[in-house]
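Dropping the structure in here first, questions after.
The complex appears here without one of its protein chains, the remainder shown in place.
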Amino acid sequence: MTSATDDELAFRLELEGITKIYPSVIANEDVSLKVREGEIHAVLGENGAGKSTLMKMIYGVAKPDAGQMKWQGEVVHVENPAHARSLGIGMVFQHFSLFETLNVVENVALALPGNPDLKELAEQITEVSNRYGLPVDPQRLVHALSVGERQRVEIIRCLLQNPKLLIMDEPTSVLTPQAVRKLFDTLRQLAAEGCSILYISHKLDEIQELCHVATVLRDGKVTGDCIPSQETPKSMASLMIGKELPVPEHNAPVELGEVRLQLNGLSKKSDDPFGSNLQDIELEVRSGEILGIAGVSGNGQQELLYALSGEKPVAEADAVVICGKPSGRDLPDRRRRNGMGFVPEERLGRGAVPRMSLTENALLTAHNAGMLKHGMIQFDKIAQFARKCIEAYNVKCGGEEHAANSLSGGNLQKFIMGREILLAPKLLVVAQPTWGVDVGAAAFIRQALIDLRNEGTAILVISEELEELFEISDRIAVIANGRLSPAKKLADTNIDEIGVWMSGMWEQPAPAEVQAHA
Amino acid sequence: MDIFSSILFATIVAGTPLIIVALGQLIAEKSGVLNLGAEGMMAMGAIAGFAVTLHSGNAWLGVLAGMAAGAAMSLIFAVVVLTLMGNQVASGLALSILGVGLSAFIGKPYESDILPTVGALRIPLLADIPIIGAPLFNQQALVYFSWLLFGGIVWFLYRSRSGLILRAVGESPASAHSIGYQAIKIRYLATLFGGAMAGIGGAFLSVFYTPLWVEGMVSGRGWIAIALVVFATWRPFRVLVGAYLFGGVMVAQLFVQGSGLGINIPSQFLSALPYLATIIVLVIISRDQNTVRLNAPVSLGQPFRPEA
Partner (left out) sequence: MLRLERRAEASQTMSYASPLIAILLMLIGGLLLFTLLGKNPVEGFKVFFINPISDLYGWSELFLKATPLMLCAIGLAVGFRANVWNIGAEGQLIVGAVAASAVALYFYESEGGAHVLILMVIAGCIGGMLWAAIPAFLKTRFNTNEILVSLMLVYVAQLLVSWLVHGPMMDPDGFNFPQSRLFEDSALLPILIEGTRLNIAFTFAVGALLVGYVFMFRSFAGFQMQVAGYAKDAARYAGFSAKRMIWIGLMSGGAMAGLAGMSEVAGPMGQITDHVSNNYGFAAIIVAFVARLNPVGIFFASLLMALLYLGGEQAQQYLNLPSSISNVFQGMLLMFLLGSDVFINYRIRWKEATA
């Protein structure tokens, strides 16, 4: 790796004392940061550490309350994204800023100044995509593209403006391990051509592999700068979270019990015109095991979860068997009575009602547990249940009468998880258990899942975080294009194999060979 | 004119206000704003158009006044839903109630007045084509305006950069904001355009169509226009076709009654046809949720506020 930190290279971007205050939280406090030409500079921090806010200010989406920004030595006030782009700053967003009903060229045109001719633009797109190894068809509608392709569109959109600084916000969270490597090649090529890159991530191994320099943020403040290649993941983690990274205890396998969830050739057409259709899914989860389902987002996870939870029942009762009962046609309420618990991906608005109190939110799924009398709510009982849940799952909140949307993501997730677990499910289905949750809460939640498995509950976890699945699962399967791979025991597989499977290629005989060069 | 020509003529006239209003709403909805206040905006456009025409003697000043009144009403709505983030459904209802009430209030003194009939604008040569010439090309000027509006909107939406931006905002104001477009400003403009068109549609009724003012004279046309946009699945051409279909249903009663076929249907039943037809087309189109979902502006009815 060439060192880009030589002192003779000029600073492209300098932030000095940047502060941004939102009504309830200080997002950034006195943040300073310098990026040289051709440098890949990591900004490392947990969810909620203030990384995204900082980037939005550089890109002109938000404005700092204090501090200044220098661009190539000159003080600038970035007025808006168009201004940022004219300076040579491009940004690839974590949640893409693409328009699904428009095609690729139109999407690119929207970010360019003036009124570009769409035909010429399509040619330019093809040219750039060939040069940087980012294949994409300019005429396709964005909703028909995979997540990886969408990211390429975002990158191409930036590259067409010859950026001097490219901001990448958590770019790998949506990619397979193989795609991550390809992306890194592209980024290295760009850096070698002199483009600076600000790389936002909370993934330590990636930063070590890719970045020249790292700035670490915690609670909105800079807690240190480092050269990742000279650090260990442990030392960076302690900079990032202020303590050692907790690792959950995974006990020896428990003896497997009865089958609690069985999918028999589950097929379902997606309601979402842009969604994936489920095809012939076979699956079995037994008491005392955690089955993890990996996959790149948008490959049928939503549809599978809807079919499992009963939010969108399927036509054949036999396709979904819960604790021995054919349940395909049942609504969630009936499935819960049969012993299923479910923690959805969206906490606010699905797992909990934002404006309602924790007590009322407890009632949402706990109403079968003796909380009703002649159709009337027994408020004292339900408040008691909520308090128990808050206590047992260490939910930090002002009390059970506070609204769900006053809790942090991690605490609300603990509450929802606690509510479902306290109902003593025989089968628990969990989606993205630790998405957007701080490290402490994430460890707590993973431990809770493992404990529950040790007590004999069957658990199905659907997650886009491979590391997490490898940490907690007993067996692991992959969903791609609405089809489900066979499940493998954790000991019999590895991240690389699962990565290849994530692109839908589990029928190929020897994944090891495909990976030989990587 | 023979019977066919008369039916065609009347159908086009009856369909014209629907086209103008529905196309205006189409633009507002494409930006993600659902304004259920069309009925109220039309009512205000109708009374403003009528009053100004009566006092000035100039129908075109009346149309301008109607347009301004409609736009002013939509501005109230826009402030409430775009700046103050009020619920779009409730605010639209409120605008309808306010507009219908205010127009009745303002219009009370005008209830006995009648405007002189405005002559048709005859397009030479074309109007001489047999059968269809007169109904199509010897029409009120606003009829031609509705066609120009249609052409302009098709070009705007699918050929111009501004139209592309409008569609982008309607799909995801947050994304549009993050790449630097002022989503709120664009929604304001689209809402005001919708209001202005509703105002013109209202003025057409009171200045050219009837031409008089009666309380409640819009009689649901604003709501039908909104239904028409859904029925058209947000496509201008289908708005045009749909509006003429409704125009046909609205004039049906005149011809059934006057046909001398000896049919004696209570007039109320025939008057109810447009409303029943609206329900029927809504049912037909809603059965196919995929088409609706594919074409509906994704952010329709959802508030947006950029974090600054």
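Letters A and B mark the chains in the order given here, with residues in each chain numbered from 1 onward.
Simple rule for what comes next: contacts are C-beta pairs under 8 Å (C-beta built on N, C-alpha and C of every residue); 3 or more make two chains touch, one makes a residue touch a chain.
Keep in mind the model is a prediction, meaning the values are calculated, not measured.
Chemist: List the displayed chains that the omitted chain touches in the full complex.
Modeler: Result for the missing chain's touching partners among shown chains: A, B.
Chemist: From the list B:Asn35, B:Ser91 or B:Ser206, which touches the chain that is not on show?
Modeler: B:Ser91
Chemist: Among A:Lys268, A:Arg336 or A:Arg483, exactly one should touch the missing chain; which is it?
Modeler: Counting the whole complex, the residue in contact with the absent chain is A:Arg336.
Chemist: For the chain left off this view, which of B:Ile76, B:Leu115, B:Met217 or B:Val251 is in contact with it?
Modeler: B:Ile76
Chemist: For the chain not shown, which residue from A:Pro81, A:Pro163 or A:Gly351 touches it across the whole complex?
Modeler: Reading the full complex, the residue touching the unseen chain is A:Gly351.
Chemist: I need the residue numbers on subunit B that touch the omitted chain, in ascending order.
Modeler: Output for subunit B: 36, 40, 76, 79-80, 84-87, 89-91, 93-95, 97-102, 104-105, 108, 215, 219-220, 223-224, 226-227, 230, 266, 268-269, 271-272, 275-276, 278-279, 282-283, 286-287, 289, 305, 308.
Chemist: When the complex is taken as a whole, what residues of subunit A touch the one chain not shown?
Modeler: The list for subunit A reads 23-24, 63, 65, 77, 309-311, 331-336, 342, 344, 346, 349-356, 360, 363-365, 367, 372, 375-377, 402-403, 405-406.
Operating definition for what follows: only the chains that are shown with their structure count from here on.
Chemist: Could you please specify the touching residues of subunit A with respect to subunit B in the complex?
Modeler: Subunit A residues touching subunit B: 22, 60-63, 80-85, 93, 96-102, 106, 109-111, 115, 271-273.
Chemist: List the residues on subunit B that touch subunit A in their complex, please.
Modeler: Those in contact with subunit A are residues 161, 164-165, 167-168, 171-172, 174-181, 289-290, 293-294, 298, 307-308.
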